[in-house]
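Each remark here refers to the structure printed beneath this line.
Missing here is one protein chain; the remaining ones are kept as they sit in the complex.
Labels A and B are assigned to the chains in the order they are written; within every chain, residues are numbered from 1.
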Amino acid sequence: MSIASISAVTDEQVAALRQSHGSVFPGAAGLLRRWWPLLAAVVYLAWSMWYFDFGRLLDSSERVLALLRNFVIWQDMGDWAYRQIYVGIAQTLAMAFLGTLLGTLGSLVLGFLAAKNVMPLAIVRQAVRRVLDILRGIDQLVWGLVFVRAVGLGPLAGVLAIFVSDLGTLSKLYSEAIENIDRKQVEGVRATGAGPLGIIRYGYIPQVLPVFISQSLYFLESNTRSATILGIVGAGGIGMIIIERFRAQLYDQVAFVVLNVLVLIFAIDWLSKRVRLWSIGEKHDA
Amino acid sequence: MLKLDKLTRRFGDNLAVNNANLEIPDGQMVGIIGRSGAGKSTLLRLLNRLIDPSEGQILFGDADIAQLKGKELRAWRSDCAMIFQQFNLVGRLDVITNVLTGRLYELPQWRSMAQIFTPRERAFAIQALDRLGMAHTALQRAETLSGGQQQRVAIARALAQEPKILLADEPIASLDPMNAKIVMDALRDINKQDGITVICNLHTLDTARQYCDRIIGMQDGRIVFDGTPDLLTTQMAREIYGAEADEAFNEAATSTAIPTGPARARELA
Partner (left out) sequence: MTDIPMMGGSAGASGDAPRDAVSTFERHRAELRASKRVWNIVALGAFTICLGLSIWISQFYPDRLANGIPRIFEYFGTILPDLQWDVLFEGRTEEGRAVPGSLTFWYTDFWDYVELLWETILMAITATLIGAAVAFVLSFPAAANLAPNSWLYWLSRRFLEVCRGIPEILLALVFVFMIGIGPLAGIIAIAIHTAGALGKLFAEVNENASSRPVEGITAVGGTWAEKMIFGVVPQVAPNFFSYAMLRFEINVRASSIIGFVGAGGIGQELNRVISFYSDDRVLAVLILVVLMVTIIDLISERIRLGYIGRENF
């Protein structure tokens, strides 16, 4: 009768098993080898909290309270320029729409120029791709700032910023879609004796159009979100109203506008989710 | 002594376990047989409280297991080890850590969170593994082992719990006959050597006859047979298994003896 019980394990047995199965008993070195990433993260965080002076978070309580109070207590609501606020929101939507539309049109051209199977000239293809890399490499907000400097404050700069950064990303996605198409259909069109543009119109476009449309719709959604903040650098839309009110210390109005923006963002998320589900459902029905 | 009193579990309108009354003395090896969906699995899960009973009592000593909550419930689970058809090991953890999880209830929370185990615990886990002939795999990932090996690791984990009762839910249904025999031998060994009560769901009759002191037959959630293997007549067994009789019943191809004929298809779900 040998009832296995941990209390029956003698020190001699432990020592003997340590001998025979040494690797199962990790020493300090073994523990360190296992836990060093976590340890490193903790040490780094402790250091960076000192480096970035996280203690300041505790000092600022008075200002925080004042700000939060102003966020919550809304005064003189009758005098708020609601018209301006909602025009700002409409402007944001308009910027996103125009920027995405222009980006899509531009990407239609650049996407084909960057696709290996359409553009045989390596020099052109590579040049286009490098330009796209640069467009992508610079953040939309930086483009916003640059265009504000170039064409002045207002939605025009925002549209251009969305256009340029979309151009970088959409063209790349488009060219990938083009490179992934079925070659046989193109051969079929070529066999009819169509010219290069004819081949693109009848051989490529029918295949890639659904992909293009769904990607552009997705970008419309994400651009609406990013357009709300483009105004922070002066590129028009609701963001500009937020930053104006903020500078004027009208925090209650800031809170109101931000709430509106959040509702807008959630509404767009919901809507685009609906549209996606609906389009998937459509495909299932077909 | 484990006593079930009018134990019932409903899923919607379906009675998975219907008014089960049982008394299982300590140290018995009990096999539960029945066709798929007869409620065997639900009964075992009720005992471990992986699912809650709708009505009735589970008495162990003076305690009503059906009413346990929080720490007491976890204490019960640690006393009442469970073996699963699909082993339920943590595939990406090494074997020794899987066995050590059997000690979790005893561990202070901070030690389990940091995964720190004492040398004594590790030695105990190695002993448990060694008993199943698996000590050499201690540092391998559990998912790299074969099904039979994984089930042996799962039994070692159960042993690490120092259980009073061992529940096994179709422990050999996913294994080939050779491994099935090793696993059933191990369960019987634990039952005989350590005096631990073993309650085992088995799909096939021959295994139950060969290994168990007592057989319980279930049909549509009710206990329809309870007695020693020799009391189970062919007529009775046919009734318990119904349409699945031929498969469960085929004495020629037993699931724990090395088959002479072709391996047969097994229900995996």
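We take it that a residue touches a chain if its C-beta (ideal position, glycine included) is under 8 Å from a C-beta of that chain, and two chains touch if they have at least 3 such contacts.
This is a predicted model, so every value here is computed, not measured.
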item: Contact with the hidden chain (one of A:145, A:167, A:186 or A:208); value: A:145
item: Touching residues on chain A - with respect to the absent chain; value: 41, 44-45, 48-49, 51-54, 56-57, 59-60, 63-64, 67, 87, 90-91, 93-95, 97-98, 101, 134, 137-139, 141-142, 145-147, 149-152, 154-156, 158-160, 225-226, 228-229, 232-233, 236, 242-243, 246, 258, 261-262, 265-266
item: Contact set of chain B toward the excluded chain (per top definition); value: 48, 50, 74-79, 81-82, 84, 86-93, 97, 101-102, 104-105, 109, 112-113, 115, 154, 157, 161
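Please note the rule applied: only the chains that are shown with their structure count from here on.
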item: Computed distance of Cα centres, chain B from chain A, in Å; value: 50
item: For the chain B and chain A complex, residues of the former touching the latter; value: 96, 103, 119-128, 131, 135, 138-139, 159, 162, 193-195
item: Contact set on chain A toward chain B in their complex; value: 1-6, 9, 13-14, 17-18, 21, 23-25
